[in-house]
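Omission of a single protein chain aside, the complex is shown with its protein chains in their original locations.
Order of writing sets the chain letters: A and B. Residues in each chain are counted from 1.
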Amino acid sequence: MIGQQLAGNLVNGFVLGGVYGMATMGLSLIFGVLKIVNVGHGAFIMVGAFITLWMFSSLGMSPVFALPVALITGMALGFLIFSTVLRRLIKAPELASLLATFAIGMLLEEIAKNLFGTEFRGYNWETGKLVLPMTVLPMSKIYAFAGSVAITVLMYFWFKKTRAGTAVRSVVEDSDGAQVCGVNVSWVYALSFAIGIGLTVLSGVLLTMFIPVGINPYMGGSYTLKAFVVAVLGGLASPYGAFFAGLAFGLIENGSYTVFAALPGVEPFALTRFISFVMLLVILLIKPTGLLGAK
Amino acid sequence: MALLQLENVTKRFGGLVAVNDVSLEVEDGESIAIVGSNGSGKTALFNVISGVYLADEGRVVFKGKDITTLPPHTRAPLGIGRTFQIPRPFSSASVRENVAVGAMFGTLSGAISVDESLEVADRYIHLVGLTPHTDKEAGSLTPVEKKLMEIARSLAMRPKLLLMDEALAGMHPRDIDEMVAFLKRIKAEEGIAIIAMVEHIMRAVVGFAERVMVMHQGQKLVDAPTAEALRDPRVVEIYLGRPAEDETHARG
Partner (left out) sequence: MKAKHTKYLPLLPVSCAYFILFLIGKNVAGMWQLMAMLAFYCALGQAFNIFIGMTGYVDFGYVAFLGVGTYGMALSVSRLAGFPNLGLGVVVIGLILSFVMAGALSVAVGAVALRLRGAYFAIATVGVNEGFRYLIEGARIWGGAEGIIFSGQLTETLGRDTASSLSTFWADVMVMIVAVIAAVITVGYMRGRVGYALTALREDEDAAKVMGINVTKYKIIAFITSASLAGLLGACAWALKVMYVFPPEAFQIQYTIEAIIIVVLGGAGTLLGPVVGGLIYGLSKYWLAVVMPGFQLLIFAPIVIFIVVAFPEGVVGWVKRRAKGTAIQSYLL
């Protein structure tokens, strides 16, 4: 019955949505602080996915261990990219940073392609299942969801309670004012970008729970679009708004899939992806600063 | 009929009232100085007049036409010109091309050709004394030269009202005198009304302005002929005392 299928898909969508939300936090953070849109966002998710794959297949280590590795790799990568490239583009016209982040994403994809080839890969992490009335959820997905929630909560407290987090928030509000108050703005930029990329790579680990055989160098592209929809929905500069927007997006994505699957004469998967794009345009039209976030 | 009329104009940003119930009338050819500390609402007022902000309440009437809801690019050709506190040149274009933009799009006479605009540009570049720099990239000019170019660019729009934002900030006293004389000349020659923001520059206020307006926390505090205004104790306070307190008020 469509009702049960819908419910099942919505549960899946909710769980996935939480991870989408967490995956977008980095994007929102980077935009909020540096006013740079990381067009290569998806490529960093791909990096996280490959780290997980490699650690599982070659080292036999569960994805749990991939989490810290991904975070540290991401932060190091972010720091490297900022200090070599983006630092010089803070004052440049927007076009420059858009092109640079795009090219960086491309570079990562090409490196991955040459290292790993273009075939789709996956891995199987059996940790049991949760049987619910409307659907069966693998525990790995639940762990991923829990991980996303945990990270989001941690980030929330980091922003609100730590000195570094407060400094970051002050730069988002008003970078000139923050500077006058003694905040080392260039250090905040570097830190924020590093954390942003770190979070994104980390989310790649979590997302692999949802793509049993979908890991390949070019997987990032579709996630970039979804991340933009989520980011715009949640407020482009609001990292924790992104989480709730992610939940909403996950629900809408899976909900619409179910509806389309029930309609004759259409391809549900393709049409769902079209709907994501339409959502993006609609939200940008109504309120570019986000339906949930203020800034 | 006054050239510009503001009737009870208010502009809010969330909880902050940037312009608070300001009414104002400017006649053809008047020269007015607006004084007030940072946060007093001067720039916001200019933005409301030029259309960068749309007023939340009240009306803006220019040459008898209600322009309250018009976007900035439609107001400019009606005769409102504006320079910015920190000059905003089109850096990669030449000085000539910059000034030509003003002539090309800023006048009501419909489609004025590129060649005509370049000729008009040359004239105004000469007027502000930048002729040797005509073909230089605008981004390579000194700050003072950029200010002059902005003035030329705005004048090329043949405005009836010129809003000058801190036009004299950072200039040597001698340059200020020259600038004041220059402004008076163009006022007379081109028949423009000029509202200038000249925070704390006494000699400019005295030399240039027929009227002085004082803004404080979004409200118009004083609006009187210069001699009278300078005798007003509130104006004297703003010039001589309490700027620190004004700052904290404005930030709060």
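In this section, contacts are C-beta pairs under 8 Å (C-beta built on N, C-alpha and C of every residue); 3 or more make two chains touch, one makes a residue touch a chain.
Remember, it's a predicted structure, so these values are computed and weren't measured experimentally.
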{"item": "Omitted chain - touching chains that are shown", "value": "A, B"}
{"item": "Which of A:Leu59, A:Ile111, A:Cys181 or A:Val213 contacts the chain that the document leaves out", "value": "A:Ile111"}
{"item": "Identified contact with the non-displayed chain, of A:Leu10, A:Ala23, A:Val37 or A:Ile252", "value": "A:Val37"}
{"item": "Contact residue for the chain not shown (choose from B:Val101, B:Val144, B:Val206 or B:Ala224)", "value": "B:Val101"}
{"item": "For chain B, residues in touch with the removed chain", "value": "50-52, 71-74, 76-77, 82, 84, 88-93, 97, 100-102, 104-107, 111, 114-115, 117-118, 153, 157"}
{"item": "Residues in chain A touching the chain absent from view", "value": "31, 35, 37, 39, 85, 88-89, 92-96, 98-100, 102-104, 106-107, 110-111, 113-114, 221-222, 224-225, 228-229, 232, 236, 260, 265-274, 276-278, 280-281, 284-285, 288"}
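Note that only the chains that are shown with their structure count from here on.
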{"item": "Centre-to-centre distance between chain B and chain A (centres being mean Cα positions), rounded to whole Å", "value": "46"}
